[in-house]
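This is the structure I want to talk about, given as structure tokens.
Excluded from the complex is one protein chain; the other protein chains are retained at their positions.
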Amino acid sequence: MPFVRIDAIRADEKRLEAVGRAVHDALVEAVGIPQDDLFQVLTSHDGSQRVLRYGTFPAMDRDDDIVFVAITMRSGRTAEQKQALYRRIAELAQEYAGTEPRNVLVTITENEPIDWSFGDGVAQYAEAAPH
Amino acid sequence: MPFVRIDAIRADEKRLEAVGRAVHDALVEAVGIPQDDLFQVLTSHDGSQRVLRYGTFPAMDRDDDIVFVAITMRSGRTAEQKQALYRRIAELAQEYAGTEPRNVLVTITENEPIDWSFGDGVAQYAEAAPH
Partner (left out) sequence: MPFVRIDAIRADEKRLEAVGRAVHDALVEAVGIPQDDLFQVLTSHDGSQRVLRYGTFPAMDRDDDIVFVAITMRSGRTAEQKQALYRRIAELAQEYAGTEPRNVLVTITENEPIDWSFGDGVAQYAEAAPH
């Protein structure tokens, strides 16, 4: 279910894959997402037609290794789960891709079970949960 | 009002346009969106600088014809409307672009009328509905 967009700067395919894997493994470990519940859009920005801009808020020393991770998922995760998720993404991004924790920005947007169709033109969560 | 991002893999301009048209026509038919209420970002991913990753959840046999459709729209649509929308997107994506229903992932994110400015620096829905 999580739908994830990841944006990085001048990252090759291998680095994109490593960061994507870090985010997915963190979702599996920290939030209990099924292993095969993987939907990611990974984009490397060339600095001319595709550009990332970033500041230092809140007193964070970032550089061009920056990674933006935007996660859309169903509501219902607790604050503790989200905090564990951020921690684990930062750890695994460093382990898999060498990205320092200061360079990992994560933002979550939530929606509801009815807001997902995984294929076949069906709202699978609505079918599964009859309420 | 719907703002739609569509991501596909190695799709040419014609296929992107066909998928975009499928999603828009489905929004018009199933949710009552005006015909001219069209705002889409369509991206073809080359597999190196722009990459899509996907799994099999929930027991769905996908391949590189996969299409991610992310719709932002105002809240207020019923579950039945959303289900009709998913069904119609799947039907029209197959009809217009040859994309099989198993390869169409749709996710919806909702916001409110005040969250839209269609131009001229104005929140048109807020002006129209004085609540």
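Think of it as A and B in the order they're written, each chain with its own count starting at 1.
Operating definition for what follows: a residue touches a chain if its C-beta (ideal position, glycine included) is under 8 Å from a C-beta of that chain, and two chains touch if they have at least 3 such contacts.
Values in this document were obtained by computation on a predicted structure and should not be read as measured data.
Chemist: Could you list which residues of chain B touch the chain missing from the display?
Modeler: 1, 3, 12-13, 16-17, 20, 24, 34-44, 46, 72, 109, 111, 114-124, 126
Chemist: Contacts of chain A with the missing chain: which residues?
Modeler: Residue positions of chain A that touch the missing chain: 7, 43, 45, 47-58, 60, 62, 68, 70, 79, 82-83, 86-91, 101-110.
The rule we apply is simple: only the chains that are shown with their structure count from here on.
Chemist: Please work out the Cα centroid separation of chain A and chain B, and write it as a whole number of Å.
Modeler: From the centre of chain A to the centre of chain B is 20 Å.
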